[in-house]
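Some notes on the structure that comes next.
One protein chain omitted, others in place.
So, chain A:
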Amino acid sequence: MTLTLRNIAKTFPGGTTALRPTDLEIAKGEILSLLGPSGCGKSTLLRIIAGLETPDPGASIIFDGEDVTQQSVERRKIGMVFQSYALFPNMSVRGNIGYGLKMQKLPKAEIAARVAEVIDLCRLGHYADRAITALSGGQRQRVALARAMAPRPRVLLLDEPLSALDAALRGQLRDELALLLRQFGITAIFVTHDQDEAMAIADRVAVMSQGAVAQIGTPEALYRNPATSFVARFVGDAMPLEGQVEGAHLQLLGGILRLPKVAGGQQVLVRAEDVRIDPQGPLTARVETVTFLGTHYRISLAGVMTGPLFALHSGLSAPRPGDEVRLSIPPEALLVLPREVAA
């Protein structure tokens, strides 16, 4: 199903703007992630698509050419996976998964067959007749996905589906979820505050900030060509370099850097993996801490600017805390971007 959103905005009764007018287009079978910090409006947008919140007047939500803006949630034929899963504790796993099919008033035999099919696909065979309370977090998450998918919804909406799990399980289920969604071939919108999750699961990512989409694109595009300093910091943890811009040069405490272009009033950012320890480099710094992370070292450097600068250093050895080092940053690795304007 293609999903078209036009002029979706939400103002809460108190007058706070949760979402500024937003347009969005999601292709059939595409998995889109809404990524942003808490309070950026991503959940509000998802809940408006679901029909759980009403947008401000003037909005239109179109499912495959059908305007569903005025439809209640129970008529929209969506599937939703909630952060807390919202599984019914009064029903078994099978009862939960079959509930949506029961609401469609399908014959009992067909319900049983389709429930069995989804149970199989989500590898819930051993737990089909268990009570919800007897399941682990990861199993509950799979039941929630199976329940949302069983009625064959037009679009699947996932609201932070992994955030209730502990870190180790989250990584494993992230890949599993990405695979399952591809198998289902469903159009899906996935809300998260975790950039790794968005990158791993989504075809395209919409980065949201302060009630608006800051940039939308493939994970690679967002990483390589961020449109704003917010996107650069949120996707790939770019660090702002605080210094004085003079034409195509940036004057820092620890030296002068050449910029790829003239940066008038813009912000310069760099990612830790692009900061290199280089005896011929133009910057001087003092090593504060060194953390060994297996494939590389993470080094915190002082003296380049007022705050710390981080560098990822691969190699067999690393400098020690207290060492004076020289650094270089290739001009093409510097991101020169518009500053964020506070709303």
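Note that a contact is a pair of C-beta atoms (placed from the backbone, for glycine too) under 8 Å apart; a residue touches a chain by one contact, two chains touch by 3 or more; residues count from 1.
In this text, contacts and distances are computed from a predicted model.
Student: One chain isn't displayed here; going by UniProt, is it "Spermidine/putrescine transport system permease protein PotB", "NADH dehydrogenase", "Sulfate adenylyltransferase subunit 2" or "Sarcosine oxidase subunit gamma"?
Tutor: Hidden chain identified via UniProt as "Spermidine/putrescine transport system permease protein PotB".
Student: Quick one: which of A:N7, A:Q104, A:Q183 or A:T289 touches the chain that's been left out?
Tutor: Candidates A:N7, A:Q104, A:Q183 or A:T289; residue touching the omitted chain: A:Q104.
Student: Taking the entire complex into account, which one of A:A148, A:L162 or A:V270 touches the absent chain?
Tutor: Final answer for the missing-chain contact: A:A148.
Student: Which listed residue, A:E74, A:D129 or A:E332, touches the chain dropped from view?
Tutor: The missing chain is touched by A:E74.
Student: Under the stated touch rule, tell me which residues of chain A contact the chain that is not displayed.
Tutor: Interface residues of chain A facing the absent chain: 50, 52, 72-75, 77-80, 82, 84-90, 99-100, 103-104, 147-148, 151, 157.
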